[in-house]
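Only one protein chain is missing from this complex, and each of the others stays in its spot.
Going in written order, the chains are labelled A and B, and every chain counts its residues from 1.
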Amino acid sequence: MELRLDQIVARFGGEIVGAGDTVVSHVATLESAGTGDLAFLANPKYRHQLQTTRAAAVIMAGPAVDGLTAAILTPQPYLYYARVAQLINPPPRAEPGIHPSAVVEGDVAATASIGPNVWVGEGSRIGERVVLGANCSIAADVEIGSDSRLAANVAVYSGSRIGARCLLHSGAVIGTDGFGFAREAEGAWVKIPQIGRVLIGDDVEIGAGTTIDRGALGDTVIADGVKLDNQIQVGHNVRIGAHTAMAGCVGIAGSAVIGQRCTVGGGAVILGHLHLADDVNVSAGTLVAKSIPNAGTYSGAVPFLEHGGWLKNFSRLRHLDAMADKIRALEQRLAALEKKK
Amino acid sequence: MELRLDQIVARFGGEIVGAGDTVVSHVATLESAGTGDLAFLANPKYRHQLQTTRAAAVIMAGPAVDGLTAAILTPQPYLYYARVAQLINPPPRAEPGIHPSAVVEGDVAATASIGPNVWVGEGSRIGERVVLGANCSIAADVEIGSDSRLAANVAVYSGSRIGARCLLHSGAVIGTDGFGFAREAEGAWVKIPQIGRVLIGDDVEIGAGTTIDRGALGDTVIADGVKLDNQIQVGHNVRIGAHTAMAGCVGIAGSAVIGQRCTVGGGAVILGHLHLADDVNVSAGTLVAKSIPNAGTYSGAVPFLEHGGWLKNFSRLRHLDAMADKIRALEQRLAALEKKK
Partner (left out) sequence: MELRLDQIVARFGGEIVGAGDTVVSHVATLESAGTGDLAFLANPKYRHQLQTTRAAAVIMAGPAVDGLTAAILTPQPYLYYARVAQLINPPPRAEPGIHPSAVVEGDVAATASIGPNVWVGEGSRIGERVVLGANCSIAADVEIGSDSRLAANVAVYSGSRIGARCLLHSGAVIGTDGFGFAREAEGAWVKIPQIGRVLIGDDVEIGAGTTIDRGALGDTVIADGVKLDNQIQVGHNVRIGAHTAMAGCVGIAGSAVIGQRCTVGGGAVILGHLHLADDVNVSAGTLVAKSIPNAGTYSGAVPFLEHGGWLKNFSRLRHLDAMADKIRALEQRLAALEKKK
């Protein structure tokens, strides 16, 4: 796709520096850009690359520098870049229709594209322009809203609801049983049937290998605009507020309620039955063991050390309480000495 | 399914308060229950909801309160609820037979249900009433015991044994190669063939995306009644004792031996070649780096803080040893001063 800068600015706003009829056909980094590429400067630490880039034009916030062929000035260059990149790189077109190898027992819109060896169970409704990749398994009574796309090998359990314009990646599992058991006196576990559903809003992205449990009673709810990276585990009856984003490998235990516009860093763990307010940011590797009632950034990861230093320092963690006691005793003895003077 | 309270009590015991011919057809929480719903009170903090619930009857331990329509009294209401909920919500019936799109090279019981696009390899034996969901891949020489159910998109490697009444969720992988390599002088890795098996007992539940490695030599063994949540990794030659339960995202390195009736919290990591006694409880987020010879609860997660407080406090971790040295020096200097008096 070829676009002129003036066409881009007509669509997304911003100010052109240089020739408005400059044509771009790809997006690229400042460093790798070549002829016909549109690059962007979002992080000031790459500003020096403006001097050497071969980009046809650069999206940037600040004043353009000498030597640049052309630029689009905008206060939010990364967001602007995202919009142009989407325009230049639309998702691949999928042919409407049902592949002959697919097994379809539910209702599929005529404009949807159902890939090889897909299964769609009885009572399921697959919306307009939905794409189901190869080997997806969609159980009974599932609804998938228009323009949503499932990559290959996604599994959706019965009763799940997926909104419009969602993107689910390979290996994602939606609607699996929550982990609920009652214990017998001798230690054996009796399964609590998991009879709730998973409700996913619009514009949600769910990463590869991410698993979302259905509710035990009641539903697990993922609100509009939520973005979940790969290998995230969402327990039963969790509720995640709109536009919250989580990086890879996060684990969320059952019945946690997470606010809107939160961010959760990679590998963080959120325990069950907690509430996180809106606009909470949890740093990578943090274990959240109690509710967070106020917006803000919260951290709990420990520093790493060269192995010898780690051995010396971290073994002290087992004796922190004794250290505190020693300090208190020193304070008392010192106070006694000082008094005698 | 409609049940009268006296039918339930005839089956599971307990004492009826109110009308024994009260009919219930669903289970629900106290808060969400409506007409015809059977609720339960297991956690005393919800006791106040007894005043306002619209449940037709409540399973509970204590004395019934005024205003409740009916109740079943039992010392273990959650366990009792689990049994009633199972009775009211049996797993979905699957039609016996092999879907025409399935590729079956092994032996399948006539009462088993083999879903769309399933593969069952040569020499495998699928037991009575087993359900294999769509797109499951069962390699050669696998045995699956009667009444076990595999959700869609499960992969089982050759030689694995799965007992009776097991439940495996989507994306689970059983019998993959363990991570075993010898290292050449220049750093390259030479694979150790992984020729053991995975042996899974009866009544085991395995969560979505959970992976269980086959033994290197000898077998990986999951005993009867073990419950594994989603995205757990079990290394080669691990042995997990009966009725042990693990929450999501736990990692267990090779050759760890874990006792019976243990519980492991979400995101915990158990290193290789360790032994955990029976009845050990590991808290969420704990890294178990040495064996635990005695029953009890063990923890190792760190608290989180507002980010500024975290920066100030956690950077001290690199200097704990120096802090301990300073305390010791203070003690010596103070003792010297005290002596002089």
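Here is the rule we go by: a contact is a pair of C-beta atoms (placed from the backbone, for glycine too) under 8 Å apart; a residue touches a chain by one contact, two chains touch by 3 or more.
If you're wondering where the values come from, they're calculated on a predicted model, not measured in any experiment.
Visitor: Any idea which of A:3, A:23, A:65 or A:85 touches the chain not displayed?
Guide: Here the residue in touch with the unshown chain is A:85.
Visitor: For the chain that's not shown, point to the residue among A:29, A:49 or A:69 touching it.
Guide: Only one of A:29, A:49 or A:69 touches the chain omitted from view, namely A:29.
Visitor: Residue by residue, what part of subunit A touches the chain that was omitted?
Guide: The missing chain touches subunit A at positions 27-29, 32, 76, 78-79, 81-83, 85-86, 88-89, 92, 99, 101, 115-117, 133-135, 151-153, 167, 169-171, 203, 205, 207-209, 225, 227, 229-231, 242-243, 245, 247-249, 260-261, 266-267, 284-285, 301-307, 310-311, 314-315, 317-321, 323-324, 327, 330-331, 334, 337-338, 341.
Visitor: In the full complex, which bits of subunit B touch the chain not displayed? Write them out.
Guide: Per the touch rule, subunit B residues meeting the hidden chain are 101, 103, 117, 119, 135-137, 139, 153, 155, 157-158, 171, 173, 176-177, 179, 181-184, 187-193, 195, 209, 211, 213, 217-218, 231, 233, 235, 249, 251, 253, 269, 271, 282-283, 286-289, 296-303, 305, 309, 312-314, 316-317, 319-320, 323, 326-327, 330, 333-334, 337, 340.
Definition applied: only the chains that are shown with their structure count from here on.
Visitor: Per the centroid of Cα atoms for each chain, what is the distance between subunit A and subunit B, given in Å?
Guide: Those two chain centres are 25 Å apart.
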